[in-house]
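With one protein chain withheld, the remaining protein chains of the complex are depicted in position.
Up next, chain A:
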């Protein structure tokens, strides 16, 4: 972490709340009515009618279709390319390789600058070098998708291989600290944790492994692109509109405002719908051919050029006193990464904030491999980090003959154990108490293997889930009030099924005192005010902060326009609230004027304001985290080892819940992905060739209807005083803690601890 960042953090700690921009409590956080109501999705009717237009469905005159050819070696270079057969195949428009591709700058790596979203900083098809097995070596453009697919098989490529690092075990020998783990130091210590561990009365010291995963959104990555002179239009499936525009602009040497990115519907993202080689190559091929281009990756191509979650090897060692307090919390380990990206799967982050301990040692290393750059996938770090930490706690509780929930009670911290900052709002124990009661935790027999129903062994498990609150800097919002008093709120943000469009319309209506029908929320296009990316459960808070800022401007403008003839005359912004389609005096309810009337008197047919969100200083002053208690009941077949999850309950503390319907879906969706993480999902990476061996939905097993049990979700709904709308974000937390809860339940059922995911039946036989 930089010295400046450190200094700011320290300084902010002493600043009173009211001086923090954006950190004074949002009055809306306590408002009920529209906010929190189970409003149905605004885009539901379009989606079920098949009329929501996804990126690969945008009509364009004269489209050519693209297919990629992938390298079959992990490292080395191309020695010869023969494209003649492919070029002669029917319908082929163009075969593009590094020999004829336009010159392009290398993408700027994600987080290297505010607008950079390159998945890695490797140049794309600019030279003969190969960096991973699957790297695109050619793109074929043809009149139809089938012609392109066919011609792609005719491209002949020969290589000279160089020695590649494709074995994690070997790569680990040269593991090293990365510069930082998302801005945090790779090694963090309080006291001498190893010494404390040795002297502790109770000890567990365990190793956990998690495999690679792929997002596998059902919508394949696709884009429809077109050049008009030096203006590039990209209809993309993306969770990062402005970043994509900015990064593409630099790659092609044009201005960011010459790139127009549109992505109103995204068929699932989970971290994967980012800027990868395909959009860059499609734009390059379009430039070269003078044709608009559609690229839709095959499922196999997605596995080859879209990174997934990386593999981890983690050690958790816990030392406890007789009374249950922790003396040592050690969480260390290594992940596979490449030299060209920066995504260290921050699995040690949960241990920074969850429990009190006398000493800490948290350390992460990366092992460089020649592979597709890994990336963020739902709850990066926390999803697999909680697996290790929460399983270890379960083992410690057993050794201490303590109920696992009771152990968590004894190590509940009063403030953030590593930053010492106060929690903005934390009700983890309440989640466990209320969730446990509802789930019937007291029916659990702590003795493993005690409950048997025929062939089936039945067990219960629980674990903590956690995910940080983050608010992305840099987002703006516009509010436009029309003459009839209706409003349009807009910002370039994303809707991938989370419910953003619905929830933001709800929030805007509540903030403006308008009925829902009189508010429209526009998003999904870079022509709108600059938005934030959708990731890390940050969108809702980040958008809301921008809308609050825009609303402050709006009120100022309205006061100015209202003038002396308004019933509001003389009232300042702090004496006004939005109500009944206009502004009203806080103290004298009778003094009220509608937006329509203010505009009419001022002779205006609309009023438009735009503002940027203030920097997210609240994150520096407070430890802001959502937490959850996850519960699972499993049945394990004593003959076959098959594991079935038969019941789950997630009890969440995420601040205010803004829409009960969409929130339920987000939580459940995360928990279901957690079932996959626990039991079935694994991207198989061949350590000899560096090739992914199961690049299909037939061999990569996402949870299906039969795997999904009854899932109950509940929440505290306690607003976070320091988050806009009182809400901390809900997209990621659902998956956290789930794998541990299931693994702990499997232990309770069978007496077997499985510490490497997924828990497949062979590991239980």
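The working rule: a contact is a pair of C-beta atoms (placed from the backbone, for glycine too) under 8 Å apart; a residue touches a chain by one contact, two chains touch by 3 or more; residues count from 1.
Just so we're on the same page, contacts and distances are computed from a predicted model.
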In UniProt, the chain not displayed here, chosen among "GMC family oxidoreductase", "Protein-methionine-sulfoxide reductase catalytic subunit MsrP", "Putative transketolase N-terminal section" or "(2Fe-2S)-binding protein", goes by "(2Fe-2S)-binding protein"
Only one of A:170, A:684 or A:697 touches the unshown chain, namely A:697
By the document's definition of touch, the residue of A:50, A:229 or A:454 touching the omitted chain is A:50
Cross-chain touch to the chain not pictured, restricted to A:479, A:510, A:671 or A:714, is A:671
The missing chain sits against chain A at residues 40-41, 43-54, 56-57, 59, 144-146, 215-220, 265-270, 296, 298-299, 496-499, 661-662, 665, 668-673, 696-698, 702-706, 708, 710-711
